[in-house]
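For this depiction, one protein chain was excluded, whereas all remaining protein chains were kept in their positions.
Order as written gives the chain letters A, B and C; numbering starts at 1 within each chain.
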């Protein structure tokens, strides 16, 4: 542009003064103002008091802001993870043809993105064992909410209660509550037994009013759930939906959802491709074929073009809000397509062995660190006598908040999950960082 | 790939074990070893002792290395500058079709890069006022060397002495010495008068033996040269070449080389598009049309394709080593094409006004800071009673090395250019950084 | 242009082994197994079969396909922006301050008193806004059952109202394409929880009666909801808050130029007037003595996202706003409106309604979907088609401010060229694209949604 910034206008509007004048002339008006049909009374003639900045100054401003985040070694998880994302993911997903494109309503010029989303769906079909995966929800929490509303639309089930585990991330529980606020569903917790489903409690609660049972694997406490098949049988017996929450890395190692009778799988898929992003995620949503026409969100399918060549297109759009309006399966429009692209690239770059290796690292790193933490005086870990994935809960003799605060002073962040409980997530930390945490814990605990 | 790294091979070789086996089978050999025709005596059966690493570990290793560079506020220049490079430059130049392509020997599939280089050449033609610009040399120093060897090939001039300013960056002088080592040229300095060409001295030295006179604008001391037109006349009178060294930003503001009689212009073009890169640069090389067939390096020209459509191609390749071998105009093959692309994008994104503004900032920022530095007790600036561009020399009552060392302790880097002289380059430093430098100087000087 | 599926290149079934007991793990995983160079080529080729904003004009009405500045991508990639949301607040002050600033500037831009950044998309913003309305009415002991939505509104408005448990009252449009005041009077009642309005509406028309509309709805105890899809028409010229809107969402991927990403992620912050601020989602960011903190507003509706929404999008939006400032934002709207009007003046199509602002809806003589397909052959992206229904064979066209006159002329040429072509050519279009016309019916009738489904054939 003609200068570092254009004090009188948008740096992204290409109009030269001459061009603007000529265009106004064509329109027969004196200025752009004349083109606005806004009643005087509601015209805004104030200022936002936002100063324009050059690109460099804007970057400095933003860099300065985020630099106010301390350098902290984060042993944090509980649904949001920072698995290392290969450079390939950025390089390819940031290609402007991908990132600046729109939803694929003109599939003839969007075959590339459609194919990538189709491949994403296919990988999720493989990982879940279910027939259908959509090409993204906002995050795990909203995907869970959508699963509950799907339950209300499925003819084979009835009732008004959604059972969820007592141990459930507050963001997921809260979002679910709001998603069912417009239905006649209510959300009820079932108790946990040492951070696994308390099967007896669920069994005794089950009746025809339970439309859906939700369980997670791994749980938010990092434990591997051992009762999935039994839970699948139980929901089957009571004609309620079995919705399983998980994440795309865990899927590579833990029991295949289809094999334990899951009807719907939701969870976090941005644990591949995104890393820590202050909670930004991408919801995976897969389900049995019988629910196909009740699926929320977008689906990419295969068809043919006029020459008979295989082609991809968004399909079954009559489920969606732009066609079905108030009878749509969801109000979702913009989703997380680009994150799905990133997750697909990341998954493909790991390949099956890399993905299983990563998932196994999630087990061994948590197990090893729990053992070392357990050896620290004043700490007991893991609290739960279960297998662990990525993270575990530790008991601290001192108040957990005080221990965490001491750790924070040394540059480490852990979750406080109870008066005497902290939670530690470790997969991607280096040996050095783990050593340092254990050392800091020795002083803090 | 199948895992984070492939311990037994290159992560960038796609061969699965099965594929390798099948290919070996086609070739009728048992292993890849059998394909190597290397006499036993010179076979290497040792190890390099280089451990393979995962991508993440490699990044950690490199990140750790460069992080050992201190955080220093650099007031450094003398030919290597860090003008802010807009994000656009990275985003576009890193597109794989550009950065992973080869020299455009198949122009039919390289029209994009060729056009970009043609546009780069054109911008340099505009900025220098000369007829011909090539599409890059390695850096300013090697471009100067090439200018001298060009002088030996130009029929209109003769002689064996290249005159260069006394004030000349040691890297340029040294490189020039090596470039003329294979010719019968010798390099001689002429004296400076308050960091400008000492015209009288040059005049008295001029004779038929002087094949080329080199001057810089701005000079390495940051002064604007005031004797260019006179120097042009002088070289004209003696039938020697006038080679002017400059840089792509200065060209937007300072006297147009053609207007002062420059026959060849060399200098640094990576002051747009690259920023500080430990001295990596890109040499600009422009000259009068009469030297066209003596130009070193690559030239992009316009032609037509078989349909009559305008098309670009490398041209006049008979000057080059791959055709002319020992009679080539230079041995250069790989050049800095990608940096030229970046410089072109940067220049285009600044536009004429932005470029002139930037060049004017180079004047005003240096002038202002010199004034403030001059007000510091124990410092006198600028030493030279000249106009300045980006940088200036200051006199320190204390030994310059001591002053610089004190400044370094406070996190600032300046050049030491004499026992009591420091040099300060400032354009891209923020007001805050300048304030801090002046404050630190007050303590140090 | 054709690229095989990853699964057609090379897959491998890996037996899963683990320290975990066998009954807790799966048997095997069968996924693509390719090298980095192979993947780089795969996705590069796919990208080459995709049209983005940097490919050419992208005048999709209602979608506001602006240029997404590159520096915003770099800002979002800053390593220090990559933090876990459950870090102690004292160690993520940068993130909180940035969020606070964005809440603040969005409020100023919309004329709103408080803004939440949590909704991860426009539709999520609508849902949040309607939840806020519902919570507000309930707090007043007022259990209303209806949300009024103009017939010409975005599908999400209807779906959102239904999701939140409201009956949707559809409002027919007036002959001039705006709200029919009589119909509105008839529709408004003590059951009216809210009226959801887009302004300028989807025909690009400013609702001139907005003050009267607001009065009508407010008098009945209802709230006025502003759908921010078309905010790019008004920046610096009118603010929803000043027009009487109580709640609004911002589509930052439209108005503030964050990339659409092939369908997302976007972000749909929601602004509300003072009396609704206490109902906004948890957490909200506020200033403290010397810092920033998150807190739950007193009567918060709770969560609409697992954490705080689409952070990487919000960073870009803030970067865009900070770059443009007042003058840039206002100029963006001016040029968006100029471009729409100029383009409209250059095409030989009937445009029934006006004066329009940043977009117009032209009427095609042929099937609008066919016209769109044919436009692809001219190297441009076509407008949104067949909607709003008030215009027969609608071509809803929004060039945005980023086009110059030359590319508007190029667009006009494409429009007019198609208008003069015979019906066969149009119906058989496109012919110059990566794929020719795609059979939608078969895709929907026998859905094949994964490569596994293809293998079964």
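The rule is short, and it goes like this: a contact is a pair of C-beta atoms (placed from the backbone, for glycine too) under 8 Å apart; a residue touches a chain by one contact, two chains touch by 3 or more.
A quick note: this is a predicted structure, and the numbers were derived from the prediction, not measured.
The shown chains contacted by the absent chain are A, B, C, with contact judged over the whole complex. Touching the chain that is not shown, out of B:166, B:256 or B:288: B:256 (per the contact rule at the top). When the missing chain is restored to the complex, the residue among C:40, C:210, C:270 or C:375 that touches it is C:40.
Within the full complex, the residue among B:166, B:198 or B:226 touching the omitted chain is B:226.
Counting over the whole complex, chain A has residues 1-2, 11-14, 16, 86-88, 90-91, 96 touching the chain that is not drawn. Residues 9-10, 35-38, 40-41, 44-45, 48, 53-56, 67, 69-70, 402, 404, 406 of chain C touch the missing chain (whole complex, contact as defined above).
By definition in this document, only the chains that are shown with their structure count from here on.
Note on chain placement: the centre of chain A and the centre of chain B lie 46 Å apart, centres being C-alpha means. With centres set at the average Cα position, the gap from chain A to chain C is 19 Å.
The multi-chain contact residues of chain B, meaning those touching 2 or more other chains, are 1-2, 86-87, 91, 96.
In chain C, the residues that touch at least two other chains are 12, 33-34, 36, 40, 44, 69, 71, 73-74.
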